[in-house]
Structure formats: C-alpha cells, structure tokens
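Structure, as structure tokens:
For this depiction, one protein chain was excluded, whereas all remaining protein chains were kept in their positions.
Note that the chains are named A and B in the order they appear, and that numbering of residues resets to 1 at the start of each chain.
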Amino acid sequence: MTSKNKRGVAAAVVGTLIASTAILGISAQQAQAAAAPSAAAIAKALNTPTNLTFWSWLPGQQNEVNLFEATYPKIKVKLVNVGSGGTEYNKIKAGIAAKSGLPDVAQIEFQYVPTFKVLGGLANIAPYVPANFLSQFPAWISAQVTDSQHGIYAVPQDSGPMGLLYRSDVFAKNNLTPPKTWADFAKDAAIIHAADPTEYISNLVMDSGNMNGLYWQAGARPFHMNSSTSINIHLNDAATKTVSKFWGDLYAAGNVPADPYWTSDWNAAFDKGKYVSWPAAAWGLATVSAAAADTSGNWRAAALPQWGTGAPVSGNWGGSTSAVMATSKNVIAAATLAAFVNTNPTAAFALTQAPTFDFPVTNSVLGSAGFKATAPAFYGSQKVYQAYGAYNATVGKNYEWSPFQDEVYTLWTNDVLAAILAKGDTGAGVDKWQADTVAYAKKQGYTVTTK
Amino acid sequence: MTKKSNFLTLIMIIVATYFVVPLLWVITASTKNTTDINSTFGLWFGKTWHLWENVRLVFTSDNGIYRTWFMNSMIYSVVGAGGTAFLCTLAGYGFSKYQFTGSKAIFRIVLGAVMIPSAALSIPTFIIFSKLGLVDTRWAVILPSLISPLGVYLMKVYSDTSIPNNMIEAARIDGAAEFKIFRTISLRLLMPGFVTVLLLSIVGIWNNFFLPLIMLSSTNLQPLTVGLSIWYSRANSGGSGSTPEFQAVVITSAAISLIPLIIAFLFLQRFWENGLSLGAVKE
Partner (left out) sequence: MHNFLLLFKETEMVTMRKSGIDNTKRTGLFFVLPFFILFVILLIVPLVYSGYISLYNKGLVGGNRYVGFQNYSTMFHDPQWLASIAHVAIYFVIQVPVMLLVAVFVALAIDSGKLRFPKFFRIAVFIPYAVPAIIGTVIWAYFYGTNYGFLNQLLGYIHIHHVNFLGSPMSAIGSISALATWEFAGYNMIILYAALQGLSTELYEAAAVDGAGSIRTAMRIKLPQLYPAIFLTLIFSIIGSFQLFVEPLQFNILNPTVVNNYFTPNVYAYTSAFQGNQLNYAATISFSLGLVIAIVATIATLIGSRKGEKLI
C-alpha cells in the first residue's frame, strides 16, 4: 500500500482530472491515454521490479501466471480468487465506489465489460499493446471489448459458442436424431417424455445467460449505445418473444421440468439421466463431464436447433476477459500481464487444457491442429472442440451488451421467467421486461430510444 | 428426587432430534464423495469411505488456504472479543457507578443502537474505511466488532447487581483512586459478566459473515465463513470452472469448522448461565 503522501498527491491529481473532464463528458481513461508511451518506455516499465495483483476465479490460472513470471522475472504477480462472477463483481463495484481495494487486473465476463467501463473502472490499454492487437480475435469477440474510439478495455480470454450436448444413447433408444430445428426439438421433447416419464429432453432454460444466448441465436439485438448518454433498448422484439413462448409452451405441456441451475440437484440430474440434452456453451463440455460421471461415453455435441432454413446460426453464452483496472498504478505491466495470459501462444493453449478447458478466442489456437484433435472419451471420442469450432464460426454478429447487464438479467428473471413458470402470457412478460428496463435506464440518467 | 417422567423424556427426544439431525447429516456426508451424497441415505454412510480423502482435500485445496481461514477466524474472535469485553466492562461500569451529565441519555442511545440493522451500516462503513486506508486489513474487521451495545447493557446490569455501592464508598474513604478501586475490587466481582460478554462476542465474531465479506478482498485475511461461502459457490456455480465434485469438500470443510465452537460450548456451559441470568432477571 502506498504511503499517505503519495496517495494524497495521486488523489489530488486524479480528482482534478476527473472534475475537469467530467464537465466535458469525456471519460477519464481517454483523457489520460492521450499520449501512448514509446517502446523504450514500455520496455523499461517491464524491467522494473513490480508487484501486481490479479483477481481470477479460473481454475488453473496459476499456470499462465507462472509462464508470465518466467518471461518477465522482475514482475511478481499475486493471483487471488475472491469469488466467481457476481461475488467478484460486487467487490469491484465496492472498490470503485471507495476508490481503493482494487487489483491491477481482474477477470470480467464479456457481458459486464460495458458495466465496468461506464463506471469508469477499466483502463484503456490500447497504448500499451501492439497496434493490430485485436485482429487476432474473431470480429464479434473483439467488438465487445472496444469502442468507436478504438480503445481496448479488456483482453478476451474465452468464449461460449453454443451447441447442443445430447445423450446419443437415449436419442437412439427413441429412434431420434439430434433435432435440426426447434420445431423438431419440441416434437422430440414430447416423444422422449412420453416414452419415459423420468426423462426430459432438457431442463427449462432458467438461467438468464443461457436464455440470452438463445435470444442471440434467434436474432435479438436488444441494446445499442447511441452515445455515451443515450441508449437504444429493444428487448421485446419478435425473436425474443418467439423463443420465450417456445419454452413457455414446452413447460406448460410438461415436457421440461423447471430445476434451478447450479445446484447439487441440477448436477445430479445430469448424472441420473433426467436431462437428455442441454443447449450449452462450449465450457458446458467440462460441466457435464464433471457432473455426470455415470453417463460417460454417451454424450455427443451437435449444432443448436435452428429457427430458419438458411445458413446455421449460433449464439453465445458467457466467456471472460482479463481487464486492467483504471486504479492500477502499474498500467503498462498490468496490460502486459492481461495480454500475455490470454494471447501468448503457450499460455493461450494452456487455457484449453486441464483443469480449465476454456474455449479459445485467439484465431491461432482455434485453428491449431492439437486443439481440434481433442477427443474426450466422455464424449465417445468425438472431436468436440472441432465441432464447437464450427459453431463458433456461426455465432451471430453485432451483439452489444448494456452497461447494466446484471440488472437486465434480474429483471428477466422477475418478468419473463416468472411468466413462463406461471404458465402465463410470455409476450406480456417480455413487454414488461422492456418497460422495466427502460424505466431503470431512465432512472440511471440515460436518454432512451426504443427503435 | 422428583420422579422422572418417561413421557416427557420421549417428547424431548423428538424435539432434540430436530436439532441434532442436521449435524449428524454433516458428519456422515463428510465421509462420502459427491455421488454418494446425492444417492445414499443421508444419515448413514456411503458406498465408499471418503472421509480421509475429503479431509486431505480440505487442507490442501488452494494451497492450504483453509488453515489460514481457520487462523483468521481465531484471531478475529479472540482479539475482537477480548477488546469488546474489555470496553463493555469499562463502559458498563461507568454507566452503572457514575452519574455524569448526560449519562442516562447516552445510555439510552447506546441501547437504541441495538436495533440498527448492521447490514445497513456495512456499506457506509466500507466507504469511510476505504478513505482511511483500512479496507482489506485486519482492522477493517476487528474495529467494528469492538462495539457491542448489548454487551454494554449486560455489563451495566451486572455491575448494578454485583457490586455493592457501599464497598466502593468504603474504598473511597480509605483514599483509593477510582481506577485502583476498579482494578482491585470491582473487576474481580465483574469477572463472570466479563466472561459472558467474552463468550457471546467470540460466537458473534466467529459467525460474522457480511462484514468480512465486503471489507476483505485478500483471501489470506478472510475468516472461515467467507472462505466457505466462496468454496460453496464454486462447487455450485457455473461458467468456466464449475466443479461439482468439490461439493464433498465443501461439506467436509463445514463440518470441520464447527469443531472449535462446539468444543468451546461443551466446556464453558456454566459461564453462560451465570452471566446471562443476571441480564434476564430484572431488578
């Protein structure tokens, strides 16, 4: 911790900066990042003894950190797991409010990057990385970490392209093949449950991120920032209503149960064969293999069922980044750490192996032969990563997150999911979701358009 | 000797079962792996004996952080409780034996403070502490646990009833200074109450969750409650890195964490009753 004197001076400087730039509506990041340091300055910073703190809940993250420390021996990294997802985000929000207690680098999922950017919590690291840094990622990935001024606010780590994990033995038992369309999915649901009342084609999609990925697949593009103070919100489009009604009908017909995700019950259900498929992200491969040891060898991956008849489309669920905090005193070193653990070839490949099993985001790893050849026994030696690599290429483009995504998800649970569970009017639920989100955005001071 | 009632004993066995069963469950669950937890009978053992493996995992996971969490809970409890008991004894004695201006009003304010929801204070306290640079330090947890309005109330009542005023007067006449009176006479009489507040505080601080949750980011400063909640959400939560087989470790770590307080309870029962009785029965 810095001495009181240093902190006082720093606070005064930052305070003046923020005060003077706030009036003009320019974010503090951009004001500070006006001058990019020279290559010599960067090299010097990396050769200075530095201590960095890195918050991450990724199992096996220490492996990449070790590689980094070996490459930059003067930089020591303290890796801390302060909790996953919301637990860590609450700490970051508290730290932003108090302006202290934050790490140099933190793991942040894609859907929350705009949230922390708008709170002024993320540093723009564009000046500290190579000019074409973002070109190593698929366009729809890099779009989520940059803005119209080409700033870079996070380094993509993994993504969650969606496919359908299913029990090939159960499908075969019912003389079915993995459904190509959602209409087929609904038909198969009825057949499977009628044949064996303890089996369901899948659980109701009760997780907001899971359902959001399906909305994404169906073509929903609910958010767009018109400017830093104006947002376009269109949650209640036809695609969202169609998908919501689809699952509402499935639940009302009794063909899917409604078990909350991420509980011991839910995990056990995979193991006991209650769920026969799951429209899951690539990281779901690890989840199912960990939860359902008794069904090993019977699971396969297929593309998500489709809505239309054209080229196949997929959605995305989750995926994390490593972001440098705006309060970091060692931005150059922190930016290098964030970039290294995710894009250094050895590190990036390590992320896809045990115990992490991340789905990669760098084009080089995605295309590597070793990665594509992975064929776990749990999935009957199917080349599952190659399969998901294909779905990854079909993820719908141009998706934008809101700057208050956790509130959006909470409202989804209270408005849409509640309507599904009440076997009520899902269309009205989606409309309410739109209305509540618009009201919230206005309360936060945004001007809202609803095209 | 009153005649024993078997009927009453039977009813009490049913009542006691309610309180004991969850703890029995934790013990038997600690001996199983996750699959067995979900499939075998809750109050009996599983297909395989996993206890030693679970215990080993508890103490080795995350580089043995469990030991650090355990030590932290002990440090916070002992230091915090010792400090609280001392401050409460001083304050309770002060309110009881001295009538200075405003003492009644201040005491009423202190008593009213018992009703303030501590969860409401945690966030503003966090902001204040971070301005003072205390966030993510041990003081962030110890300082707030040093104030116990309830402890002050208990010590005042105890002081009222256990220290006769004429004893103090006699000492004063003999020429003793106030602090000397307190040190040599009053403190000895206040000991049982002191121990009660000490024990109440140890339990309260050991069980504290919300305050350390928002004050401490570094895992090597966190107490058991926060650590276990992190492990629990890791065992259940999604995203990359969910590990359902970790559940058995979570349950075993919960079971182990109960041992210190239960031992303390078993050995120190007597003090509870003596101290609490004087707070409960009004003059």
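Everything below uses one rule, namely that a residue touches a chain if its C-beta (ideal position, glycine included) is under 8 Å from a C-beta of that chain, and two chains touch if they have at least 3 such contacts.
Predicted model, so just to flag it, every value in this text is computed and none were measured.
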item: Residues of chain B (touch criterion as defined above) contacting the omitted chain; value: 1-6, 8-9, 11-12, 15-16, 18-20, 22-23, 25-26, 29, 37-39, 41-42, 87-88, 90-91, 93-95, 97-101, 103, 106-108, 110-121, 123-125, 127-128, 143-144, 146-147, 149, 152, 172-173, 175, 178-179, 182, 203, 206-210, 224-225, 228-229, 232-233, 236, 250-251, 254, 257-258, 261-262, 264-266, 269, 272-274, 276-282
item: Positions on chain A where the hidden chain makes contact; value: 22, 86, 89-90, 93-94, 97, 115, 118-119, 206, 228-229, 259-260, 262-265, 268-269, 274, 403-404, 406-407, 410, 413-414, 417-418, 421, 440, 443-446
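Keep in mind that, in the parts below, only the chains that are shown with their structure count from here on.
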item: Chain B-facing residues of chain A, complex; value: 1, 4, 7, 55, 57-59, 80-85, 87, 90-91, 94-95, 97-101, 103, 109, 158, 207, 209, 261-264, 267-268, 271, 283, 286-287, 290-291, 293-294, 318, 320, 355-358
item: Touching residues (chain side chain B, partner chain A) in the complex; value: 34-35, 37-39, 62, 123, 126-127, 129-131, 133, 135-136, 214, 217-219, 230, 233-245, 247
